[in-house]
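A protein chain is absent from this complex, but the other protein chains hold their places.
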Amino acid sequence: MPRILPQVLRNLFRRPATVKYPYVRVEPPEGYRGRPSIDKERCIRCWLCIRTCPVRAITVNKETKKPSIWLGRCVFCGECAEACPTRAIIMTREFELATYDIQQAKSE
Amino acid sequence: MMEVVNFILGSLVFPGLLFASLIGLLYIGIDRKVTAHMQHRIGPPIWQEFLDVGKLLSKEDITPAAAQSPVFTAAPLVALGAVVTVMLLLPINSAQPALTLVADLIVIIYLLNIPAICMMLGGYSSGSPFGAAGAGRYVVQLFSYEFIFILAIIAAVVRVGSLGLPTIVGYQAQQGWLVLDWRLLPAVIAALIAAQGKLLRVPFDIPEAHTEIVAGPLTEYSGPRLAIWRLAYDVETIVVAGFLAALFFGGPTAYLIGNIQIPGVVDFLIKTLAIVLLTTTLRNIMARLRIDQALKFFWTYVALLAIISLVLVLVVP
Partner (left out) sequence: MTFVVPIGPQHPALKEPEYFRFEVKGEEIVDFDVRLGYVHRGIERALQERSYLHNIYLSERICGICNVAHTTAYCQTIEQLAGIEVPDRARFIRTILCELERIHSHMLWAGIAAHEIGFDTLFMLFWRDRELVLDLKEMISGNRQTSASNTLGGVRRDVKPEYVPKILRTLEKLEKATEQYINICTSDRTILARCAGIGVLPKDDAKKLCAVGPTTRASGVDIDIRRDDPYDAYGQISFDVITEPDGDVLAKVIVRLREILESIHITRQAVKALPKGPLRAKITPKIEPNEAIGRVEAPRGELLYYAISNGTDKPERVRVRTPTYANIPSFKPMFVGGTVAEIPIVLASIDPCFACTDRVALVDSHTGKTRVLSFKELRRWKG
């Protein structure tokens, strides 16, 4: 008799290990590296984030003169958040970043 | 006039195409759901198979350039036709089947082979190497399970002394289920294993082993034709289950609970579901065998079971 049979039958009567994702959400833990957000008030325009970004995803927004992160390129390493002297950039726990509009794939 | 209307209703509505498709799709949905729970996940809703077949039916019909032959198109239709015809010959509501022709077990065995043959033809005519490889494997598989399936049936036939399915069901109503006869027990086990091979379920899903040969004979099928294949497969599942239920598990019996008459079709549904769930469990606890291993397995252990049973039936009074 196959050894896996008892486990398979037990699984039948247990709550499934998966969840129905868009309806049931599992929050990522504290410290998760999701979408980086920029607090424009705190930014002192030192541009350390631009220099430290390994994928050159951060540019200067011409209107606001503050950094703007292109999420299509961002690898969510968190180096910018670490480099920022005023903690204006922090990594949030948002991870659902798919969008139809390329203009929205930005964090400013 | 009445006969013609009855025939058309029988073949298209109950127990023909409509009933068979509904139950077939539902049972495969249940099979998928139970599989998911056995694998500790949620799985699709029970009606997922309806959605899948519906979606496939509404898709564009594409025939690959290499498969431009009438055989490629006819194969799924003939397969579906054959299994629906078996549905008409099975006892579903009572011991009498819907189609009161002179059709015995031999016709049913023959018709049950048609989907397999159609699948081989479809695979060979698809012009894909995977289709041809799958069809080749299917030929070998057919030769491994079919003989055992027939041997197991013959054991039951010898026991009852009739080739007519209604007679066998009637005999079981009086004498008890054939599965309870210890001489036939090996044959029942052999038939269930052969059914696993017939329905291409793990460990015998070798002809369509998708990590090895994509989808085997069905590789080049898409859209409505694939939908018909799915439907044919789903109906085949309940047909084989229903056939085994009638042959060994007493067939459809009407019950009287309190004052309410439960029609035989309920019994049919319960018994076929039980057999489908048995195959579901089997397919979830094993790995796929290689084709040579499957052949060897069928022709040694399973054939031995069927032959023992046949000899016992013949020798022990």
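A and B label the chains in the order they appear, each numbered from 1.
Going forward, a residue touches a chain if its C-beta (ideal position, glycine included) is under 8 Å from a C-beta of that chain, and two chains touch if they have at least 3 such contacts.
Keep in mind the model is a prediction, meaning the values are calculated, not measured.
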item: Option from B:116, B:291 or B:312 whose C-beta touches the chain left out; value: B:291
item: Residue ranges of chain B at the interface with the undisplayed chain; value: 38-41, 202-203, 205, 209-212, 214, 284-293
item: Contacts of chain A with the absent chain, listed as residue ranges; value: 2-4, 7-8, 17, 28-29, 31-33, 52, 54-55, 75-79, 82, 91
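By definition in this document, only the chains that are shown with their structure count from here on.
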item: Length of the line joining the C-alpha centres of chain A and chain B, rounded to whole Å; value: 50
item: Parts of chain B lying in touch with chain A, wherever the complex brings them together; value: 34, 36-43, 281, 284-286
item: Residues of chain A that touch chain B when the two form their complex; value: 2, 4-5, 8-9, 11-12, 14, 16-20
